[in-house]
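For this depiction, one protein chain was excluded, whereas all remaining protein chains were kept in their positions.
Up next is chain A:
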Amino acid sequence: MTVDTAATSNRGAADGEPELVQLLTPEGQRIPHERYDALIDDITADEIRGFYRDLVLSRRIDSEAVSLQRQGELGLWASMLGQEAAQVGSSRALRRQDHVFPTYREHAVAWCRGVDPAQLLGLFRGVDQGSWDPAQNNFHLYTIVIGAQTLHATGYAMGVQRDGANGTGDPDRDAAVIAYFGDGATSQGDVSESFIWASVNNAPVVFFCQNNQWAISEPLERQTRVPLYRRAHGFGFPGLRVDGNDVLACLAVTREALQRARDGEGPSLIEAFTYRMGAHTTTDDPTRYRLDTELEHWRLKDPIERVKAYMIRSEMADQAFFEQIEAEADDMAERLRRECRALPDPAPDSIFDQVYVDTPPTLLAQRDEMVRYLDSFADEEASR
């Protein structure tokens, strides 16, 4: 991997923002880092091309979903535009045996874990509430109740610990858990409690906070007076801030934190400093609360452009490569649109099937009542 030792860092300090870990500048210069270079020195040009592909394809899933919502095919969509590098970088640091607890916005993480993109759409189309099998990709269901999943991740990590599935030194066995959450979520009691549980239990969990600067209409200042990553120190584990629009830096710091967890050294907090480029969801109108100038500022830090610039600069890819990825994205988008429209509505009486493992007869009676009621319309139709 080429490192431009002459390049100067633009780690945000110039913008009055606190120091953050950065390996790729917005202009695509690979700048050296004393600590984190070593964590990604094995990354090949092929893998960089793979990250680029992840970034482009996941952004395409996102933009297609926004259009599908506009066309009435989805009820809602929560766009992750601008957060691709934080998600791709962190999830490419995961091993097969690691576990992910996402919010509702982790579409690129889902992509990297191998969740079928069409399956992601079901929740937003209103045909299910998460149709993928969490065990298949170690990717839990989306959680909408803010912060709740951080406790689930911590408990899961405590289970990993009890199973002796970390701290053995076996790279194929030792596992870590990663919890994703937003800047707004850090205010929830559940999140503080998860920090406490993780800390006192030395649980193998990485808290990955995507600070996209906004919780719907509320800017970060409504949630905190200190940089979020510093909260970790008060709970007794390390925290750091990374350039969330830098896929390599996100990869490096998450690798380090996950390895700590796998090695039995306990939890860490990563604050990925990024920006929600889109609306909160498709029902939100951000012009009511934020300025376009902010968006312009962040557009210059685009997570995909900088990887592309880096690849061109270091001759890792040519025009043909970029065109090939575009073509792949087009194909995938076409398939996604088709598969979204084909997602079937569930049968109305299916709501009774999965409420309990052991369905009580009283509920079965209600199901019969519904079926009889719905059938009475079919009879009416038939007798016409």
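Going forward, a residue touches a chain if its C-beta (ideal position, glycine included) is under 8 Å from a C-beta of that chain, and two chains touch if they have at least 3 such contacts; residues count from 1.
Following the convention adopted for this analysis, contacts and distances are computed from a predicted model.
This figure omits one chain of the complex; the name its UniProt record holds, of "Cytochrome c-type protein SHP", "Sarcosine oxidase subunit delta family protein", "ABC transporter permease" or "Alpha-ketoacid dehydrogenase subunit beta", is "Alpha-ketoacid dehydrogenase subunit beta".
Considering A:43, A:312, A:332 or A:370, the position touching the chain not shown turns out to be A:370 (whole complex). Of the candidate positions A:117, A:155, A:184 or A:244, contact with the unshown chain belongs to A:184. Screening A:133, A:163 or A:218 for touch with the missing chain picks out A:218. Listed residues A:19, A:323, A:345 or A:375: the one in touch with the omitted chain is A:345. One chain is missing from the display, and on chain A it is touched by residues 75-76, 104, 122-129, 144-146, 184-185, 187-190, 215-218, 222-223, 283-284, 288-289, 345-348, 350-352, 355, 362-363, 366, 370, 373-374, 376-377.
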